[in-house]
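Removed: one protein chain of the complex. Kept in place: all other protein chains.
Our next item is chain A:
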Amino acid sequence: MLNSRIPAGQLDLKWTDYKGHCKLVNPANKRKLEVIIVGTGLAGASAAASLGELGYKVKAFCFQDSPRRAHSIAAQGGINAAKNYQNDGDSVFRLFYDTVKGGDYRAREANVHRLAEVSANIIDQCVAQGVPFAREYGGLLSNRSFGGTQVQRTFYAAGQTGQQLLIGAYQALERQVALGNVEMYTRHEMLDVVLIRDKDKNGNEIGEAKCRGIVVRNLITGELERHFGHAVLLCSGGYGNVFYLSTNAMGSNVTAAWKAHRKGAYFGNPCYTQIHPTCIPVSGDHQSKLTLMSESLRNDGRIWVPKKQGDNRKPSEIPEEERDYYLERRYPAFGNLVPRDVASRAAKERCDAGYGVGSSKQAVYLDYAAAIVRYGKIECGKLGINNPSAEVIRKHGVEVVKEKYGNLFDMYEKITGENPYEVPMRIYPAVHYTMGGLWVDYELMTTVPGLYALGEANFSDHGANRLGASALMQGLADGYFVIPYTIGNYLADEIATKPISLDHPEFVATEKAVRDRIEKLMSIKGTQSVESFHKRLGKIMWDKCGMARNEKGLQQAITEIQQLKKEFWSDVRIPGGINEMNPELDKANRVADFIELGELMCKDALNRNESCGGHFREESQTEDGEAKRDDSRFSYVSAWEFKGESDWQLHKEELNFEVAKPTQRSYK
């Protein structure tokens, strides 16, 4: 039976009440308690730093060569916080409400409210650390708008907000490393969790098995290592790379979460995938990843396609009246700032109907011409230039756009070779974020005692669709302000637990299982590369479990994935050896897990015969093609229990909306 352990009481008092009553660990005991943290992105680095500061003995692990390179670094646009610095009507309640609504009423109210409550502390904390957010001339912090909201609550550092926040958390982490409170293991990858049951006075095993450690592979030497912890935190990010092409980093993977899942941690809402509307389109078969163009570009850019199907004219030759600004047409209230899932589907709809642009016809225009003129006129006004020529207006307008979005425009030009100040950018949706993840309770604990999941690795806060600038907020909320309280509530009962010997039979057995799997992979010596399997998996997932899903396609996908799994385990070729640096072996381990996850995602998508947020079932749509939720049948979290190969059991956590009453989401 799933117990989400949401505190009783009024929604806006739950967290305050929890903090006032949760158990505490005294400083002398904290020194005896060891915590393992896997992953050093915003969630992991902030948790490692904060727990180290509190006095716990922390070990942190990342597969990159430095914790500073975790993929949180690539987040561009910003971080939300209910500061109401703009006096535009924002509040904790508004942020809570926007997030629940944006998530299409599939998130847990209590978690989201807590997130909104701590959001303001995050900004204070980051500024104290020296994060250089954008500022106004008066010296105060600047805000911008983001999709799915009508207030300006997004804090940012040019197009590099994730980088600046991660460096803040990384510096706090390195400070704890220097103080000896955190031991940092870079180029180490977690390959399994170790579960051990407690013993009573007579040496008999009692209770459920608890997570007591991990087995990792040193990616430089290939050696396997065992590490003990009284608790283990997985902060290992999302699983968007199951689609092969995504905006994730090449190394981003599901392995840590998947190993935990196979050992008993339920997987929540695996089918909820965020497809981001503004990415640079695929250019060819060689493509290894996709690049996001920040959502903030939709603040000023206008999205359009030609009104005529298959129009091959250059964009500059298509007159204004022959352009279809389809987001403004369909959603007059939010226009180009509709939430990501809505914008993505609308782009797909136009392209599928034959209105796409560019050589692939799988793209739409994001046009800055109007914004350049608008800003140019304002600048000319400020400078007192009377009757400026079109050329002068353009010159000043370009300067303004450059200051706001210059780094993004440069990136676009580097990748495509086209100058976006002169021709509209071509964009298309791409896999970006996964709202699903390990199921956790209010305390962020998975269904395995002592095993926690933070940040994108868990499922809890974004429902079926995440709003822009909320991922950074959640990662840091979990790491800085939630886990330091909730872990104490668990560890307070563990102060008598002595560190468990690394020779304990469970450590030995887990390491052996990891070694056996690696040896099995290496012994296949087949004919096809890991990459080729990953690409095939990605194609199945994108075609059948991507932006639109239907019963027939999902069933086919499951069959194809099972077939692919067999083929992988009989014909994959991994060069090199085990006891050396071997990136192909690292990748093979990850792809093997992605294949299993892919099957579960399709299974979950098949079960959820409704459309909600990023999950669009073709069978469930309104007459005008909008997603149609079915609250009477699907107002629950799907939590899948691993039973065996291709075998899962579904558990349901009913969602109760006491404050944000579900309505059909409308941005019209």
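General remarks:
Assume a contact is a pair of C-beta atoms (placed from the backbone, for glycine too) under 8 Å apart; a residue touches a chain by one contact, two chains touch by 3 or more; residues count from 1.
Note that in this section contacts and distances are computed from a predicted model.
Note on the omitted subunit: UniProt lists it as "Succinate dehydrogenase/fumarate reductase iron-sulfur subunit", one of the names in "Peptide/nickel transport system permease protein", "Circularly permuted type 2 ATP-grasp protein", "Succinate dehydrogenase/fumarate reductase iron-sulfur subunit" or "Proteasome subunit beta".
Among the residues A:Leu140, A:Ile206 or A:Ala390, only A:Leu140 touches the chain that is left out of the figure. Touching the chain that is not shown, out of A:Ala49, A:Cys271 or A:Cys351: A:Ala49 (per the contact rule at the top).
Across A:Met250, A:Ala353 or A:Leu383, the single residue that touches the chain missing here is A:Met250. When the full complex is taken into account, the listed residue touching the unshown chain is A:Gln287, out of A:Asn26, A:Gln150, A:Gln287 or A:Ser501.
Contact with the undisplayed chain is limited, among A:His71, A:Arg153, A:His230 or A:His261, to A:His71. Not every partner is drawn; the one left out touches chain A at residues 46, 49-50, 53, 64-69, 71, 73-74, 83, 85, 121, 123-130, 132-141, 157-158, 160, 163-164, 167, 170-172, 174-175, 177-178, 184, 186, 220, 247, 249-251, 283-284, 286-289, 291-292, 410-411, 414-418, 480-481, 484, 529, 531-532, 573, 575-576, 580-581, 583-584.
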